[in-house]
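Quick one: the structure is below, and I'll ask about it shortly.
Every protein chain of the complex appears in place save one, which is left out.
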Amino acid sequence: MTEENRKPTPEEKAKAAAEAMAKARAAKEAKEAAAQAEASTPATESAPASKPVSEMTPEEKAAAKKAAAAEALAKAKAAKEAAEQGEEAGSDADAKAKAAAAAKAKAAAAAAAKAKAAREAAGQGGDEGGDDAKAKAAAAAKAKAAAAAAAKAKAAQASGEAGGEEETPKAPSKNQPYLDKYVARLTEAFGADVLEASYINELSKEVPTLVIQNERWHDVATFLKNDEQLAFDYLSDLHGVDYEDRLEVYYHFYSYKNQQSVAVKVKTGREQASVASVMDLWQGANWNERETFDLLGIHFPGHSDLRRILLPDDWVGYPLRKDYVQYDEEV
Amino acid sequence: MNQNILTTHVETSSDTGIRTEEMLLNVGPQHPSTHGVFRLVVKIDGETIKEAIPVMGYLHRGTEKLAENLTYTQIIPYTDRMDYVSGMTNNYVLCHAVETMMGLEIPERAQFLRLIAMELNRVASHLVWWGTFLLDLGAMGPFLYAFRDREKILDLFNELCGARMTFNYMRIGGVKWDAPPGWIEKTKEFVQYMKKELDSYHQLVTGNEIFLSRIEGIGKFDEKTALDYSLSGVMLRSTGVNWDLRKNEPYCIYDRFEFDVPTGTGGDCTTRYHLRMAEVVQSLRILEQALEQFPSEGEVLGKVPRVIRPPAGEAYVRIESPRGEIGCYISSTGKDKPWRLKFRRPSFTNLQILPKLLEGQSISNMIAILGSIDIVLGEVDC
Amino acid sequence: MLGLAKGLGYTFKKLTEKKVTHFYPDVPFPMPPRFRGIQHFSPEKCIVCNQCARVCPTECIQLTGKPHPDPEKKGKIIDTYDINFEICILCDLCTEVCPTEAIVMTNNFELAVYSRDELYKDLKWLDDNNTNVREEN
């Protein structure tokens, strides 16, 4: 499940590359079909249930626009990565396998990745592919089952899928009920589409993780703090991450009342990156937001004093962005 | 930097016709009591602070950016330099994050060594705080007594890992060195020595009326404010929140030892002073037990892959450093280098409340309040 | 007033207590065996595997190898080996990865010089720095 967070980057990039190369038409079609199918499904909650669809969620919001943007964004990179990326992407028929392969290809060194990708992409019947396929099949089945159902099924699916990665389905996490509760509360208050995804982050001490729609983040944050059952009164951490195709702000909240924590992620585009400030809710967000603005260039509308904090005011660029080029190499 | 956002107010009293003017005072970055290169622009009316704006970043080294091009093992020496007064906890939080992601088993002996090192470091850190806090308040002696005893801890570290402050002691999956022969005994002796010394510290300072009257009721805030400002560690506990990650979210092997979490309710500098002193006692208590139960043999480095590659994904862990809650966020792509590494630094977060606390205080209180927050600029600026 | 008197009593007692000052430059400072000081490098042990240069967090090690002069033998021998002590943080990682213990730590730590250029130490200097070599590595 954790791969989900990482996936869109290479996936979309790969997609763009594929388009540029005009090799992965099949993949793209599959994806668009999926997106359409999803869009037409009334219960969008099913979206995050299966991996590829969950990737589509942001796209679903503005499928065409985003795809175009991603394409444009990736074009420059596509040029240099076209050869390998396109090759792998093109060889994929299944959208999901393509995503997985591309992610892994991206992650590993070029040669190793190529081999791996080839093996995985080609050998669906191979050992790894077999497991993958199994997990995927299970996921897909569950996704279908959950299409009409609400958050619970989806969450179970999420953990089931996480378990799938470890090759054996695992018992639900001890934090699963909490996640269910959060999702239920949020869905109740804001409707289903406010959550872009929700899952248990197995790597991070099984912390329930929610991905919240950017536009409604401030309302959700207010709710997270003030709702009796959630009552997240403490902001432990706030920072941004650059995933090349998007920026994410990561929040780690803790509720001293309920002794429970939650991780929240809000995504934003790289151009005019902006996430609503939560400084009015948690004063502790003040400097963290300034730091995020300083190093990643994410704007926080609503922040009372948003200016650079660690770097000098006349600094050029945002150093923690992956495409940051030092203004003055000599220094 | 942005001094123009503070404007001073000139006014002529209607009664006396005397013209009064507010004044901007630039405290730092080179000031004896800012504990490093920290700067405060304060607007003062006489000696009363109307507004304070902290300016930092003079020690910013871009650790998080550097880390993106370093392997996990290579990052460890950099963490020593963040909170240089308490390097062991920084070492640990990074290793802990990576180990959590990889699901590594840490050998028993390594766990003990880590815990002992961290607790010794906590004592050392609180000693530095005690000394510098009193130095800020004008007493020179305690600083030297504290440093004499801290020196003993640093010598122990020097024997353990070959460095006094930049330890680079912990590794993913364990620690670099086993305890040298006789080290455990020496540490036991130190713990007994420190217990006695602590009493004499109280004799020297804790009863001093001048000292007590200076910090009484200064820098006061309540529980709600503390949570709102994301305060942690002693800053949080001084308002009555009984919260210590060692107890509440046990990591390492803290759940095996008996210790109390000192909690106060005053929320002022006095409470924080007493809490830190009490924490030293608790640390010594943990150390005593840990040294007693120290396993006689065993590996100190677990089975780890030759190249550390946490699975793709992200993790955020937090532990209790002497200054509060230190967190480490790793976003990994499955490579041997982190995609994004972020430290949640307690000094940085705790410092946020400073402008609020300073309002209406005098310059002398400013020093006391800043001292009681216990910041390390290497960590604030990261 | 009692507190003040207690404090005065404490400092007065300290007046005659044993002093802790170490006469450092006159009396050398003994470092424990594990101390991480300036590295000693023995060229004959080096197999030019480049691991130390790669693991160095600050990239302060630069080395080049040359083919073995004896054509019978395979592999390389070390040609130049420089450590820039302006940026070396003595973190011990180079000695940790070295498979042949060609680079080891010593207990020497006095590096003060009058010019930054002198902080670039070359193979010969590092080879000659062979006192107080650390046993455990």
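All chains are identified by letter, namely A, B and C, in their written order; residue positions are counted from 1 within each chain.
The criterion applied here is as follows: contacts are C-beta pairs under 8 Å (C-beta built on N, C-alpha and C of every residue); 3 or more make two chains touch, one makes a residue touch a chain.
Note that contacts and distances are computed from a predicted model.
Its UniProt record calls the unshown chain "NADH-quinone oxidoreductase subunit H", which is the correct pick from "Branched-chain amino acid transport system / permease component", "Sodium:proton antiporter", "Quinol oxidase subunit 4" or "NADH-quinone oxidoreductase subunit H". Although it is not drawn, the missing chain touches B, C when the whole complex is taken into account.
On the side of chain C, the interface with the absent chain consists of residues 4, 7-8, 10-12, 14-21, using the contact rule stated above.
Looking at chain B, the residues touching the absent chain are 23, 25-26, 31-33, 47, 134-141, 144-145, 148, 204-205, 208, 210-211, 213-214, 362-367.
Rule of thumb we're sticking to: only the chains that are shown with their structure count from here on.
Centre-to-centre, using mean CA coordinates, chain A is 33 Å away from chain B. With centres set at the average Cα position, the gap from chain A to chain C is 45 Å.
A separation of 28 Å divides the Cα centre of chain B from that of chain C.
Multi-chain contact residues of chain B (touching two or more other chains): none found.
The part of chain C that touches chain B in the complex is made up of residues 1-4, 6-7, 9-11, 14, 20, 31-36, 55-57, 89-93, 96, 105, 134, 136.
Against chain C, in their complex, chain B makes its touches with residues 70-71, 73-78, 81, 141, 145, 148, 151, 155, 158-163, 166, 168, 176-177, 180, 200, 203-212.
Within the complex formed with chain B, the residues of chain A that make contact are 2-3, 5-6, 103-104, 106-108, 201-205, 207, 233-237, 239, 241-242, 250, 252, 256, 259, 263, 282-288, 291, 295, 307-313, 319-320.
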